[in-house]
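Just one protein chain is left out here, and the rest sit where they should.
Right, subunit A next:
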Amino acid sequence: MGGDQVVSPVQPPGGGRNLYDLYDWRRPEPKTDEEEVPTHLNTTTCGHFLVISTDKLSARYTGEGRHGHDVGAIQANRPAPQQKLLYYFEIFLKDRGQRGVISIGFTDENFKMSRQPGWEPNSYGYHGDDGKLYHGQGKADNFGPTFTTGDTVGAGINYASQELFFTKNGKLVGPVMKEGKGPLYPTIGLHSPGEKVEVNFGQKPFIFDIEALVQEERERRQRSVESVSLPLSISHSVVRTYLLHYGYQDTLAAFDVASGGAFPPVVVTSSEGSTVGDSESYALEQRKILRKLTREGDIDGVFSKLREWYPELLQSGVSLISFLLHCQKYIELVKAGSLEAAVNYARVELASFFGVSSFEDTHLQDCLALLAYEHPEKSMVSYLLHVAQREAVADAVNAVILATNPPNLGKPSQSALEMLLRQLTACLMERRYLNGNQGEIFSLQRVLQGGKDGGCEPCLAQVVVYFVASSSQPLSVSTIVLHCHVGGSATFSSACAHPRDKVGICFMITSWAKLG
C-alpha cells in the first residue's frame, strides 16, 4: 500500500476522480512559458556565401552563383512557433544583384544551407526570378509574380488550414499545401552577386495586413461553429443542473421563478428512467446550508451539521474531508488574527495528518507557512486566505455528500457543465495532437477573459502578443503602445474606446512587468 492511498469516504466510487482533483485547482499553477519565436537570422549554421549584418537582420550574397551548390541560404534562429493560428515573416529586397535569384520560404532542420529553399526535401520556396513555387526536391509550380529590388515579400504558415502562404507588397499571392508535420524554419536564399535583403520577424510592422488574415481565419471558424444547431434550451438546462449540483439553492429558486413559463421545464429522462432533477436535487437543502456555513467561515457549524446528518463521513479520523475542514478552521483562526489559538488548533487537530499523503503534507505546509509571515496576505500562500478557498472547501463538502446518494454510486461527482467542458477541451487537444501538435491551444480562461465582442477579440490579443514576442528587444513594447494608440498607463481603462485596446493593454502591462 502506497502512502497516497485514499481513505474510502473521500473517493467517490468508480469515478476515477477524487477530492484531490476537486481541490487541486486552488493552488496557483505555474505560468506556462510563452513559446519562443524567431527573432533574427541564425549566423552559426548559415551558408558560406553570405555576409550578415551585426543586427542579424539583413544578408548580402558574396559568392559567384555559378552552380547549384553555392547558394547562400540562411534560416531564422528558431523555427516558426507552432501554438499559434498563423505565423508570418517578411523580407525586403534592397538589391536584386545581378540575377535576382532570391527566394523566401520554409525549411526543416536538416536543410542544406548551400541550396535554395524548395530544392530539398520538406522545404518550400517562392523564387523571385521566375515567380515559381518550389517544394520538395525541386518540383516547381507556376505560382505568382516575380519580385525584385524594392519589393517586400512575405511567407507564412496557416496551421488551421495546414497551408503555407506567400505575399508580395502586401498582397496575398496564394496558398500551398503543407505536407510535413515537423517544425519549419523561416528561410531565405540568395544566389547572385550583389543581392541584399532585410528580414522582418515582426520587429517592425509588416507590409501585409496579417491581422486581417488572422481575423478572416477566425471568422471562418466562428461561422462554422455558429452554424451548429443546439437542442432547445440546452444552456438553460446545463445552468440549472449546475446550480443543483453545487447546491446553489437560492440562485436556483430565483432562476426558476424568472424562467418559469419562458422555458418548458427540463424533463430529462436518463437511461434508468429517473429524471435529472431526482439525483441532482439530492440533499439540496442540506448542501445549501453547509455551503452557506463554509462560506461564512463557520467551520464549527459545518462540523456540527455533518455530525448530525452524515456522521459516517467524519468517522474515520483521517478522512480527507475532515482534514480540509480542520485546515479551514485553522485558516479562519489565522484570518481572525487569533494566532495563538491557531497554533494550538494546529497542534491538537492538524499534526496527526502529517505523513498521511503528499497531498496532506503539501497543504499542511502551506497552511502552517501562514504563521511565518507578518503579512500573510502578501505571501506565496495568500491564496489560502482568499474567499475562494472557502468556496473550494464548500465544493469538497458538497461532493462527499453527493457521493453518499445511492443512485450516484459509481458515477463521477461532476456537473454536466464540467463534463462537457472536459470533453470540449479533450477533443480540441486530441485534434491538435493528430495535427502534429500544431495550431492554437484551446484555453477556457482565454475564452472567458477575451471577447467582449465575441470571437474576434482574442485574435487581436494574439497578434499583439505576436508583435511583442517576436522581438527580445524592450523596444517592441513601445511598438505596442503605438499600435494600441493608448497613452498614459494611469488612465487606460477609461481611455480605451474599443475592447481591443483593453486586450493590448493587459498584455502590455505583463510585458512591462517582465521587462522590469
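Everything that follows uses one rule, which is that a contact is a pair of C-beta atoms (placed from the backbone, for glycine too) under 8 Å apart; a residue touches a chain by one contact, two chains touch by 3 or more; residues count from 1.
Basically, contacts and distances are computed from a predicted model.
Student: Given that one chain of this complex has been left out, which of "CTLH domain-containing protein", "Trafficking protein particle complex subunit", "Origin recognition complex subunit 3" or "SUMO-activating enzyme subunit" is its protein name according to UniProt?
Tutor: For the chain missing from the view, the UniProt record says "CTLH domain-containing protein".
Student: I'm checking contacts with the chain that's been left out. Which of A:Y248, A:Y282, A:Y310 or A:Y330 qualifies?
Tutor: The one listed residue touching the chain not shown is A:Y248.
Student: Determine which one of A:M177, A:L339 or A:M419 touches the chain that has been left out.
Tutor: That would be A:M419, which touches the missing chain.
Student: List the residues of subunit A that touch the chain left out of this view.
Tutor: 16-17, 21, 24-25, 29, 224-226, 228, 230-231, 234-235, 237-239, 241-243, 246, 248-255, 257-259, 266, 268, 270-271, 276, 291-292, 295, 387-388, 390-392, 395, 414-431, 434, 444-445, 447-448, 451-455, 499
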